[in-house]
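First the structure, then my questions, so here it is.
Note that one protein chain is taken out, while the other chains of the complex remain in position.
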Amino acid sequence: MLGYLRVWTRPVVSRPLAALAGLFLIVVLCCALFAPWIAPYPPDQIDPVNRLLPPDAAHLFGTDHYGRDTFSRAVYGARLALLIGVGVVSFALASGVPIGILSALYPMLGRVLMRMVDVLMSFPSLLLALGLIVILGQGVLNAILAIGLIYLTTTARIVYGVALRLRSEPYVEAARSMGAGTLWIVRRHILPNMVSPLLVQASFVFAFAQLGAAALDFLGLGAPPEIPSWGNMLAEERIYITRASWLLLWPGLMIVLTAFSLNVMGDVLRDRMDPRFREMMGK
Amino acid sequence: MLSVTDLTVSAGPRTSPIGIVRGVSLGVDQGEILCLVGESGCGKSMTSLALMGLLPPGARVSGGSVELDGHDITHLAPHRRVRAGRGKLAMVFQEPMTSLNPVTRIGWQIEEAVRVHDPDANPTDRARELLEMVRIPDAANQLSAYPHELSGGMRQRVMIAIALACRPRVLIADEPTTALDVTIQRQVLGIIRELCDDLDMGVIFITHDLGVVAQIADRVAVMYAGRLVETGAVAPLFRAPLHPYTERLMACLPDPAARSKGFATIPGSAPRPGEIPDGCAFAPRCPRAQDVCRGGEVPVVRPEGGRRALCHFPLAEGETA
Partner (left out) sequence: MGRYVIGRIGAAAATLFAASIVIFSFIHLIPGDPVSVMLGDAATPEQVAALRERMGLDEPIWVQYLVWAGNALQGDLGRSIFFETPVTQVIADGAETSILLALITMIWIVLFGIPVGILAAIRQGTWIDQGLSGLAMLLASVPTFWVGLYLILIFAAGLGWFPSSGYPSIFEGGGLANLQYLLLPSIALAAPNAALILRLTRASMLDVSREDFVRTARAKGIRPSRVVLRHILRNALLAVVSAFGFTFAALISEAVVTETVFALPGIGRTVVQSILRRDYPVIQGVILVTVCLYLVINLLVDLSYRLLDPRVEL
């Protein structure tokens, strides 16, 4: 009786905010895809005469200490942001989903796998990523793997939780008792129900991958310095902050707004999803 | 004592509200148990929550009044009623398992109510006394128990004790026995009946179970789709229902003598709020319905004995729908 009333009282992120977030993500996507056409200068064009210029018509975001155009570099930075995001999400899903589902289906195996996930989770995430970078060496792909490893654990846990819940649903038990094969149950009952939790998880992972990658870049252990990533821009220009504070504003804002927009999207998706799984997705 | 006039509860946007309770009028006297009966979703719980001033967010009283001893308390939340000295309405909820705070001792939970309603009493003594009134054995020791340490029946007694701590003139019990085993159910019903007589309070007992009604009620109000379709004293109402819905409801009670007839059912289902048809809401499921039932006002029938029904074609005694 009271259930249907909650539909009206559920808190949701305000629609205009969600729309703005979506719009910003489209802008970032366009920047990444069409960077050479959007950026007025090549991102690595050095101009020693025009160093540390404040923003003006020729250089919308000013220039850095090599005289490179900050706006162009920020536009190109979207490429790495997209690459990191897609890479980390793909890695986390491609590894976390099978681990979670197998663990739910085969309890013996699950005990071992989930134990291993627990062990990985006992490492502070950035230290885990840093340790992996020490082993693998620096580079974009290795940064993706290192950050992906962090979210492998959370993804596997969520998938495990959802799959376990689904496996004990009466209709799945019924299908099983009627002789449905494991593969069929996974395909028909588990994966379709997994879509919306995974979509939510993907948007949060995408968001936090940006922050993780920026931290690695900032420590000088992420993308190689010749790649114009937002994190690298911050790392390179940090010593000029008192002379040219705007240089750190734009790349930082790009990181913040990208992560924020993705978080807003994740929140909207979570609000719409099946309440049975909502609690597993954090608050 | 408690008198409810034309109570209307709506939900949804103010521009196009959905009526959940639609003009309910009822009264309870001292020492009387009024049973509010109906299928789930008919607005019984919403009525009781509206009486208590505890409607969930999204629902509101949009018309009518609730008066306790002549004082209007319709739009007052419980703590405002207490402050105004009108807090003499208490409620026992349906789910004994979830209606007690899991992290505090039951003594604390009872004393909390005692402090508000009986500022002069010693809270611990009063709490023990209340537990004894609902016949919890070893009351003094049980005060320090946590809810999860008690069985469902015991928890429901604690709920009643909390309600009694408010020294209610009228006690509202919303399906207090539905979640309990039949044997426990009987004990709890016995306690409520006894307290009603001993304390001379009125009780509004909400249930969907006509068997329970027969055991405990003095008067009955039958609710359908947000309206009271029939009210009256329990004996005449059971003997000769006026409204076809009441009659069909009673026909659904298992009758060992008539087992061969199979199960009686009411075809269709009760309309959900927002989908209630014009005219008589029961018309789509009523075997006696005529065109006149499907629109306009439904007349009130008032035969002798304070009975009342909302029907164009009330049943005569012995007639079936």
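In this document, chain identifiers A and B correspond to the written order of the chains, with residue numbering beginning at 1 in each.
Everything below uses one rule, namely that a residue touches a chain if its C-beta (ideal position, glycine included) is under 8 Å from a C-beta of that chain, and two chains touch if they have at least 3 such contacts.
This is a predicted model, so every value here is computed, not measured.
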What shown chains come into contact with the chain that's not displayed? A, B
The one of B:95, B:132, B:209 or B:319 in touch with the missing chain is B:95
Of B:50, B:131 or B:159, which residue touches the hidden chain? B:159
For the chain that got dropped from the picture, name the residues of subunit B it touches. 52, 54, 77-79, 81-82, 87, 90-91, 93, 95, 98-104, 109, 112-113, 116-117, 146, 148, 159, 162-163, 165-166
Tell me where the left-out chain touches subunit A, residue by residue. 6, 9, 11, 13-14, 17, 115-116, 118-119, 122-127, 130-131, 133-135, 137, 207, 211, 214-215, 218-221, 231, 234, 238, 241-242, 245, 248, 252, 255-257, 259-260, 263-264, 267, 283
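Here, only the chains that are shown with their structure count from here on.
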For the pair subunit A and subunit B, the C-alpha centroid-to-centroid distance in angstrom is 52
